[in-house]
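This report refers to the structure that appears directly beneath it.
So, subunit A:
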Amino acid sequence: MPPDNGGYMIAAYVVTAVILVGYALAMWRRARRAVGSD
Partner candidate 1 sequence: MTLPVAARSIVSRGLATSAVALAGLAAVYVLALGFTPVEARQGLAQKIFYLHVPAAWSALLAFSLVGIASALYLWLLDPRLDRFAAASAEVGVAFSAVMLTTGPIWAKPIWGTWWTWDARLTLTLFLFFLFVGYLALRAAVQDPAERARFSAVVGILGMLLVPFVHLSVYLFRTLHPTPVVLKPSAPSLPPEMLRTLLISTLVFTVLYIGLVTVRYGIALAEEAREAPDAA
Partner candidate 2 sequence: MGSCPGTTGSSVREAIRLALAIAAKDIRVELRSRTALLSAVVFAALVLVVFNFARDPTAIAAVDLAPSVLWVTFALAAMVALNRAFTIERENAALDGLLLAPVPREALFLGKLLANLAFVGTVEAVTLPLFVLFFNVDLGGALPGILGVTALATTGFVAVGTIFSAMAVRTRFAELLLPVLLLPFMVPPLIGAVQATSRLLSGRPLSEVMGWLRLLAIYDVVFVTLCMLVFSAVVDE
């Protein structure tokens, strides 16, 4: 019977998504300011 540790898995998957998507979004916003608006 495998141990009941799904909570950790969810936490890790959420944190990873937050960090990577968050960074990508921050880069997208910065890119629009640096390159766009003309």
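Inclusion criterion for the candidates: all candidates are chains of the complex that A comes from, given by their letters.
Just so we're on the same page, a contact is a pair of C-beta atoms (placed from the backbone, for glycine too) under 8 Å apart; a residue touches a chain by one contact, two chains touch by 3 or more; residues count from 1.
Since we're looking at a predicted model, the values are computed, not measured.
**Student:** Using the touch rule from the top, find which candidate among 1 or 2 meets subunit A in this complex.
**Tutor:** Looking at every copy, the candidate touching subunit A is 1.
**Student:** So in the complex, which bits of subunit A are touching candidate 1?
**Tutor:** 2-6, 8-9, 11-13, 15-17, 19-21, 23-24, 27-28, 30-31, 34-35
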